[in-house]
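Excluded from the complex is one protein chain; the other protein chains are retained at their positions.
Letters A and B mark the chains as written, and numbering starts fresh at 1 in each.
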Amino acid sequence: MHAIANLFPWITNGSLIMIQVMSGLAVGMFLFLVSVGMSLIFGVTRIVNLAHGSFYMVGAYLMVTLVGILPERPWAFWLALCVAPLGVALLGGVIEMTLLRRIYHRDPLMQLILTFGLILVIGTLVLLLWGPDNKSVQRPESLAGSVRLFGQFFPSYYVLVLVLAPLVAVSMWLVFYRTRWGMLIRAATVDREMLGALGVNVAALYTQVFVFGSWLAGLAGALAAPTVAVALGMDSDVLTNAFVVVVIGGLGSFAGSFISAIMVGLLQSFGILIFPAISIVLLFALMAVVLIVRPWGLLGRPEDH
Amino acid sequence: MSLAGVALIAGGSAAPAAAQGKPIRIGEINSYSGLATVYTFPYKEGLLMAAKEINDAGGVLGRPIEFVFRDDKLKPDEAVKAARELVGQEKVDFLAGCISSGVGLAISAYAKDAKTLYFATHCQTSRLTWDDGHRYVAHTTNNVNQYVRALAKKASTFPYAKWAHISPDYEYGHNVWDEFIAYLKQLKPDVQVTQQNWPKLGETDHSAYITSLLQSGSDAFLSSVWGAQEIAFVKQARPFGLFDKVRYFSASVGNPDELDPLGKEAPIGAITPGFAWYDEGMQQRHPKLSEWVKKYEAQAKKEPTLGASWGYASAYIIAEAIKRAKSTDTDKVIGALDEGYEMQFPWGKVIMRGCDHQAIPPQWVGKVKMNAQGKPVLAEVEEHHGQELIRSCEEVAKIRLTAAGQKK
Partner (left out) sequence: MARPALLAVAALLALAPLVLPPFFLQLLTEIAIAGLFATAFNLLMGFGGMVSFGHAAYFALGAYASALLVKKAGLSMIAALAVAPVLAGVGALVFGIFIVRLTATYFAMLSLAFGQIVFTVIFKWKSLTGGDDGLLGLWPPDWLKSPAAYYYFTVAVVGVAILALHRIVDSPFGSALKAVRENPRRARYIGIDVRRHQLLAFVISGAFSGLAGGLFAFYNGSVFPDFAFFTKSFEPLVVALLGGVGSFFGPLAGAFGFKLLEWAISRQWPVYWPLVLGSVVIAVVVLLPRGFVGLAEVRAWARSARRP
C-alpha cells in the first residue's frame, strides 16, 4: 500500500518520470564504462580482475592531481580526462608484465588471489601518495550547470556521459568487428590455444587487452570524478557494481554489459521509489534472479555456465 | 608496544619530559587504515598533542601516559581481538577508542566481561552509555542525541512544516533521523514527514533520491548522509536545483572534510553543526581557542577538525578521571566517573556526567557561507550547551530498563 502511495505522485507527473528515466540511463552509462573493462579482460584472459575498482580509483585520483597542476583554463579538464586513463593503462601494463604473466599457467583462483593482494597494495599506495582527505574535481564550466529537459533541470554533465559512453561502446564494437586486432581478440575469447598454434603472439595480446581494460577503468574513474567524492573506499564501492553488471550481462559479452548496465541503472532509479529500503540488496537480488532464470547471464554463452 | 614504538608512529611527539616512573598505558583501538583515516588521523594528532601536554606538565599522578595503538580494520571482531591482546598481553591499564558504532559496542561488551574500563572516544551512538551502558564504559565525546537535538532546535525556529530526509540505511542513519524528528515535533508540533529516503551506506549515485526529493513537496529536508557520500550527494544535487527548492539541513556537511573538497560547489545556506573555530563569535566567546588552533597547526601542519578536538578532549578526560581517583585501579576510576566532573577546554566547558559516564560538550550550529577568500565556511554560529539538550538521567535509567527487559 505504502509502495503504491509512493509511486502515485509519479504516475501523474510525467516529466519527473522522464527525468528519472534519464538519470537512470546516465547511471547505467557510468556502470557500463566501469564494467566493460572487467568484462573484456575476463573474456580474453579468463582472469577476474578484482583490482579493477582500484584502477578506477587511481583514474579518479590522477584526475584530481592533473586538474590541480594544470592552469585553470577550459581545456585543462579535457586534457586531464585524456591523460589520467593513460596513467592507469601504464599501471595496468606494468602489473600485467611483472606479475600476471608469471601466473597465467596457474589455477585461475590463484590469479584471483593475486588481484586481491593488489587491492590491498594499491589502496594503501593511494593513501600514502594522496593522503587520507576526501578530494574533489569540479565539473568544467561548460558542463557545470543544467539543461532544461521535460520542464525540469537535468545536469549537463550527465548529457556528456550519455553521449560519451555510447560513443565508447560503438568505437569498441568497431574495433572488435572491423579490425584485425579485434578479430584476434574475439578469437582469443573462443580458443586461445588454437590462436597460439596459429602463430599469434598470445602473450602480447594478453598484455594489450589488460592495458586496454585498465585504460577503460581509468577512463570511467576520471569521468566519474566530478560527480562523486574522490576518496579511499571508492574502489570497493565500484567493484561490486562492476561485478554484478558484468555477471548479469554475461561474462565476456560486451553487448551484454551494455544492456545489463542500462537495466541496472533504470532498476536502481525506480526500485528505490517502490521499495525505499531495498537499495542495500537490489543489485545482488537482481543478480540472483537473473542467474536462477538464465544461468549464463543475459548474453553469456550457455556452455560457459 | 614500547614507548619507542609509539614515538615512531607518532613522529616522536610522545616522549615524556617532566613525568617520571612507569607509564600509564592506554590501549587505543581505532580505524587507522582505509577510508576512516580522514577522521582518525586528525583525531590521533589531537590525542597525542594532549598526551604530550599532560606529560610535560608532570603526567598523571607523576607518571607519563602512553597510548598503544591498534587498527580495528572497521570490524567489531578485529576490535575485540585487539582488545584482548592489549588487556591480556600488553597489560594496558585502560582501553580507549572507536569510530564505528558497531566496534564501540563490541569493545564495550568485551570490557564489561573483562572488567576493564573502556573510554569510547570518536563513535557516536547513544547506545554506548544508554541502552547498552554499564559501569565499565565511558563516552568522552558527545553522542548523536546531543548534536542532532541542537540541529532540531535550530530547525524549529524556521517556518518549515513539511520535512523529508535522506539517511543512510544503517544504525547511525536511523538513530539520527529518529532523534531529529522526535525532538523537532516536540518543539514544533505542526511538523509532518513528507518523504523518507534510505540510500545504502556508501551509495555512489543519488540521482533517484534527488529527483524524488524534488517532487516530494517538502519545505526542508534533513541529510544524515556523511563524508564522501555526502560530498557525492551535494555535487549531484546542485545541478538538479534541489537546494533552491528544498531547504537543506545536514548533520555533518559543516565539517572541513566535506566543505573543503566541495569548495565552490559547497551548499551555501545549508544549516548544519560543526566546529567553526575560525568564527569571530566563537573566538570572542572562547579566547583560548585561537592559541590552541595555532599550536595544533604547528604540530599537525593542518587545520584542526572536530575529531581533533575530540582526541584532545578524550586524553584529558581520561587523565582527569585517573587523577580524581588518585589511582589507576579500575574500580576507583569508575568511582571518580560516577561522581562526575567538569573540565574547561579552549572551546568551552565539557561535563562528564556521573549517572551514565557520558560527556556533554558545547554544541554549535551554523550556516554554510563563502568567506572573503572564496572558501566555504560555517558562519552565524549559535552555541548551546549539550546540557540543555541531552536526555536526563531519569530518561536514561528508563531506557536502560527497557533495553534490559528486551534482552532476556
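What we mean here is this: contacts are C-beta pairs under 8 Å (C-beta built on N, C-alpha and C of every residue); 3 or more make two chains touch, one makes a residue touch a chain.
Just so you know, these numbers come straight off a predicted model, no measurement behind them.
**Q** Which listed residue (B:Glu45, B:Asp71, B:Asp205 or B:Asp279) would be found touching the missing chain in the intact complex?
**A** B:Asp71
**Q** Can you say which of A:Val27, A:Leu62, A:Ala80 or A:Ile119 touches the chain missing from this structure?
**A** Residue touching the absent chain, from the options given: A:Ile119.
**Q** Sort through A:Leu99, A:Ala144, A:Ala187 or A:Leu298 and give me the one touching the missing partner chain.
**A** A:Leu99
**Q** Tell me which residue among A:Val83, A:Val200, A:Ile280 or A:Leu298 touches the hidden chain in the full complex.
**A** A:Ile280
**Q** Please identify, in ascending order, the residues of subunit B that touch the omitted chain?
**A** Looking at subunit B, the ones touching the missing chain are residues 1, 9, 32-34, 37, 69-71, 73, 75-77, 80-81, 84-85, 88-89, 101-102, 105-106, 108-110, 112-113, 125, 127, 132, 170-171, 407-408.
**Q** State which residues belonging to subunit A touch the missing partner chain.
**A** Against the missing chain, subunit A presents residues 42, 48, 99, 102-103, 106-107, 109-114, 116-121, 123-125, 127-128, 240, 243-244, 247, 251, 277, 280-281, 284-285, 287-288, 291-292, 295-297, 300, 304-305.
Note that in this section only the chains that are shown with their structure count from here on.
**Q** If you average the Cα atoms of subunit A and of subunit B to get two centres, how far apart are those centres in Å?
**A** That gives a centre separation of 35 Å.
**Q** Any idea which subunit B residues touch subunit A in the complex?
**A** Going by the criterion above, the answer is residues 33-35, 37-38, 41, 169, 196-200, 202-205, 207-212, 214-215, 227-229, 231-232, 235-236, 239-241, 257-258, 260-265.
**Q** Using the touch rule from the top, collect the residues of subunit A that touch subunit B in their complex.
**A** Listed in rising order, the residues are 9-10, 13, 16, 19-20, 23-24, 26-27, 30, 123-124, 127, 132-136, 138, 144-146, 152-158, 226-234, 237-238, 241, 268-270, 272-273, 276-277, 279-280.
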